[in-house]
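Shown here: the complex without one of its protein chains, the others still in place.
We just call them A, B and C in the order they show up, numbering each chain from 1.
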Amino acid sequence: MSDHEAFRAEVREWLEANCPPEMRQPVKDEDDVYWGGRNATFKNDAQKAWFEACRDKGYTVAEWPEAYGGAGLTPAEGKILRQEMSRIGARPPLSSFGIWMLGPALLKFGTEGQKQKFLNEIARGEIRWCQGYSEPGSGSDLVSMQTFGEDKGDHWIVNGQKIWTSYADEADWIFCLVRTDKENKYQGITFMLFDMTSDGVSTKPIKLISGNSPFCETFMDDVKVPKSYGEDIPGYVGEINRGWDVAKYLLGHEREMISGAGGGDRTAAIGAAMKRMSGELDAVLRAELAMFDVDALAYSAMGEKFLDEMKAGKGHPAQPNMMKYVGTELNKTRHELMMAAGGSRALEWESEETRGGKPARNWLRTKANSIEGGTSEVMLNVISKRILDLPGA
Amino acid sequence: MSDHEAFRAEVREWLEANCPPEMRQPVKDEDDVYWGGRNATFKNDAQKAWFEACRDKGYTVAEWPEAYGGAGLTPAEGKILRQEMSRIGARPPLSSFGIWMLGPALLKFGTEGQKQKFLNEIARGEIRWCQGYSEPGSGSDLVSMQTFGEDKGDHWIVNGQKIWTSYADEADWIFCLVRTDKENKYQGITFMLFDMTSDGVSTKPIKLISGNSPFCETFMDDVKVPKSYGEDIPGYVGEINRGWDVAKYLLGHEREMISGAGGGDRTAAIGAAMKRMSGELDAVLRAELAMFDVDALAYSAMGEKFLDEMKAGKGHPAQPNMMKYVGTELNKTRHELMMAAGGSRALEWESEETRGGKPARNWLRTKANSIEGGTSEVMLNVISKRILDLPGA
Amino acid sequence: MPLYHDDDQAMLAETASQFMAEEGAIAKQLRHWRDRDCKDGFGHGLWKQFAEMGFTGMLVSEDDGGLGMGSYEAGIVLEEIGRNLTPSPFLASSVLAATALKHADNNARERWLPGLVSGDHVYTVAIDEGAKHRPETIKTRAEKSGNGFKLTGQKDFVLHGASSDMLVVAARTSGNDDDADGITLFAVPKDAANMSHDAVRLVDSSMATHTKFDGVELDGDAVIGEVDGGREILNAMLTAGRIGAAAEGVGVASGAMDMTVDYLKQRKQFGKLIGEFQALQHRAAHLYSEVEIARAVTMKAAQLLDGGSEKADLMASVAKAKVAKAAGLAVKEGVQMHGGIGMTDEYDIGLYMKRDRALQEFLGDMYYHAGRVADMSGY
Partner (left out) sequence: MPLYHDDDQAMLAETASQFMAEEGAIAKQLRHWRDRDCKDGFGHGLWKQFAEMGFTGMLVSEDDGGLGMGSYEAGIVLEEIGRNLTPSPFLASSVLAATALKHADNNARERWLPGLVSGDHVYTVAIDEGAKHRPETIKTRAEKSGNGFKLTGQKDFVLHGASSDMLVVAARTSGNDDDADGITLFAVPKDAANMSHDAVRLVDSSMATHTKFDGVELDGDAVIGEVDGGREILNAMLTAGRIGAAAEGVGVASGAMDMTVDYLKQRKQFGKLIGEFQALQHRAAHLYSEVEIARAVTMKAAQLLDGGSEKADLMASVAKAKVAKAAGLAVKEGVQMHGGIGMTDEYDIGLYMKRDRALQEFLGDMYYHAGRVADMSGY
């Protein structure tokens, strides 16, 4: 038995013993997801038990070093763990922007002191983070952001407004891009970390066309952000005025994650499910579904190839942009077709039969796929420039 | 009986008496079209009789003034004539770039002497014209053309190369854009007229991906172009160095003509014909045909609206660009679907069953639709700028 | 007849445009009633104003107190309704129900038309059974009962069914579910016993019902047209309704497009107006073309219908499908080009997307109608 096979056996056994049956059900409602944080509550005992088992084993962030709360798994081992969890349909024990976003940034750019403090807090689900990037005037052109931190020696006084800060109203801390040099567009931004309970921070939820959302506007009104939280724990990541490097890295990472998740729902063929749902399909709709399924199944092969290449360090580094572009456009089309197959029933906005208008709300929500995390237009620009090497792109 | 009804009755009677039955058949082969010119021959007596009857009546250019060889019909009368000819399937008695292109330019920009001479020659089918616009380096960016005419007092010496000069090898004269001021991009072009038998003019046919074509390259090697062909007959149209105004007018006219013809084949629904040809259609192909037919039938309504509005002086003046864009793109799709419905038989390139590969050659030929007469990209630029008023377009 | 407005039509267009932009504006009607969770999904006050403008009875003959206009004119009003997302029972009452009532006898017309023309009443039609539009199949049955009929079955996607004073119901009086013949139309008053509405709000904030007929007793007067001869009237209703829905869709598409083109001229990113980016320019220009064509074919279909042409039925399906394509593109490009704010409830562009969706579905989506074009063309 190879090491990997042994590890797989071990993981299976551990999951069998520690993953409660309730945690092997698909996530249905918002509170089926555990986000951690100071004010977190568990939906039920199973959720608590599963989280705590994973936390204690380092499986909330399995590939992080043990010193930072992880299990120190190799990428191959990490893949085996994911495969085994997926095999039994295990839910993620902990979801958080700390794990997905800040963690990777700290692992690459953080000081040892920052890693010790913040990564452990994240791994243990103690602090819930949110992300302060976009501003009303700065969407695709993120670097034009204006939120300003005035240097006051050992701290900054920050003023400005962020938008699209997911769960800002429930988060404990924020990692936030703040302009610290108005003369220098790219090299005048600092990647700051601060507590959301600081004086002067307020949030306002954003209602979307699909209904309520986790997104907020976040206002900063003379917020004091310390330059240090203790020895070797700066209040910012990387260097002062060099936050754009961290931000760019994270944006790339985000696209990779979106594309890596590139499998999942959005690549599934849907024709058969639509027929099960709606009975005999109109002939032209059936044909459109068939043409879509070709695209979806082909994209799922691309997703596999992309992940395999990424793991092996092959493939073009800008490829995540392509995956994000195609994956999000496909997902929008997918929901258009689901709405068509669902007919007038799928139009219902509040009815019980539609569990409060799920088909329509999900459909509308997908329209943001090609906007958030870099618009399709930006993705196409990047492909033009970095892959096709077109002039002036 | 209104004047129009009387005129219609008169036209009917005249057509009945003068249009031979053979000339009421659809045009099948190249030599079914009569182009006129010094070296023209008639395919048969019917073609000759029909041409001469129309020539004598002024019906080769029915809406031109009688003094220039036309019948002086009003637009409403012209429409009635076209309707009645179309009703009996009468072929055009004379086809020529003189009628379609140079004529309108002379009517607008020509001197009385030019009109007397050239329009009558065109109307009577005596001189066949070709058009010298594009150059190898100047396609969409036509105004960058380089063919140069050196001013020698009473004449120019012209050197350069034109491309896409249709039937240059069969034409008697050419209307040709020639740069006469290298310092002035737009106001340095002269719209010259000269004989194709002049010393130094040579032509070379262009073979297309669809096979032989009417297009030529035309080379000018020290060609002498007189500034005058007699009293009040300049060797150029409009003013010297102001030929771009004439060219622009003609380009607009050409697009209008293309869009006006916008009806015809390219707007026809094809699904039923494909089934007659191929028998039961694959379900997905049938669906694609249905979606296409929706577009085609809708476009034919647009064609009708466009022509009605044009006649009435309503509608946006840049609308021909939209018609050209959509019509040509539709026609390309139409032939793609016809190839799909035709299957492997339609792939044949030389066989008798396909009359020498008609389906495949026609399909390939349509690919030029969205290039010639202004590319689709140029059409979209114009719509952006002139209709939508988008900035910097 | 040329394919543009004559002077009277141009004047109607101007009137309707001004009226709808003022009285039917999004803030004043759609958002107003939506934010108050209005159970009708539209304002009765505006409906009264529609009557004052003559819109409610525009398809009703002058003998019956209306304006005796045609589908083309109704389309002019509907395009403005679409452009302003104005919620109203116009399409269901003044186009669909009115078309059916043209075929009713004098008694029925006298009973129902005055209320429609005056704006006191609101009517609707009950056609669909199930989530997709398939009027070829009708299972709802009306059985002879005494001098009248007893209606049993269920209808879905009945626009503002619970707010309607009368429903035109297509039911089967003989034959099998899929038969062309054997259909009868009934005018069912709102107070009929054994009729129940399950009212649901739709994505565009309009209200529709699943309406159940559990042995609804109707007297012979309720029949519109001939017993067993309702298919022809139903088809007339469908053709008029589809062309009307297409016209409204043209307005939705135009409204979304105009709003988006305006935005392209205002929003800056990377130091430029985003409308300067050629990729967006070309997409906008393509969208413009599609919307223009959708409008043309809708006008053509209406002209054919008004002229009594046999081709109206085919062209109605072409129009409904083409508008669905163009309007779908308009709202999708609209939201995408607005970027993040296009996703927020605060901006109107998302409301266009919602309305388009509901309208696409009503009386058959593009797939249904493309299939119908193929069927009617014989392939």
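The definition used in the following text is that contacts are C-beta pairs under 8 Å (C-beta built on N, C-alpha and C of every residue); 3 or more make two chains touch, one makes a residue touch a chain.
As the structure is a prediction and not an experimental result, all values here were calculated from the model.
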In the complete complex, the chain left out here touches which of the visible ones? A, B, C
Among the options B:31, B:45, B:151 or B:350, which residue touches the chain absent from this view? B:350
Among A:94, A:223, A:250 or A:274, which residue is in touch with the absent chain? A:274
With the missing chain put back, which residues of chain B would touch it? List them for me. 134, 136-137, 139-141, 144, 163-164, 206-210, 278, 282-285, 288, 332, 336, 339-340, 342-351, 357, 360, 363-364, 367-368, 370-372, 375-377, 380
Touch residues of chain A, complete complex, unshown partner: 269, 271-272, 274-275, 281, 286-287, 289-291, 293-295, 297-299, 301-302, 304-306, 308-309, 311-312, 314-315, 319, 322, 325-326, 377, 379-381, 383-384, 387-393
Tell me which stretches of chain C touch the chain missing from the display. 277-279, 281-282
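Assume only the chains that are shown with their structure count from here on.
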Averaging each chain's Cα atoms, the one nearest the global Cα mean turns out to be C
If you average the CA atoms of chain B and of chain C, how many Å lie between those two points? 43
Taking each chain's centre as the mean of its CA atoms, chain A sits from chain C at a distance in Å of 41
Which chain C residues touch at least two other chains? 366, 370-371, 374
Among the residues of chain A, which ones contact at least 2 other chains? 283-284, 288
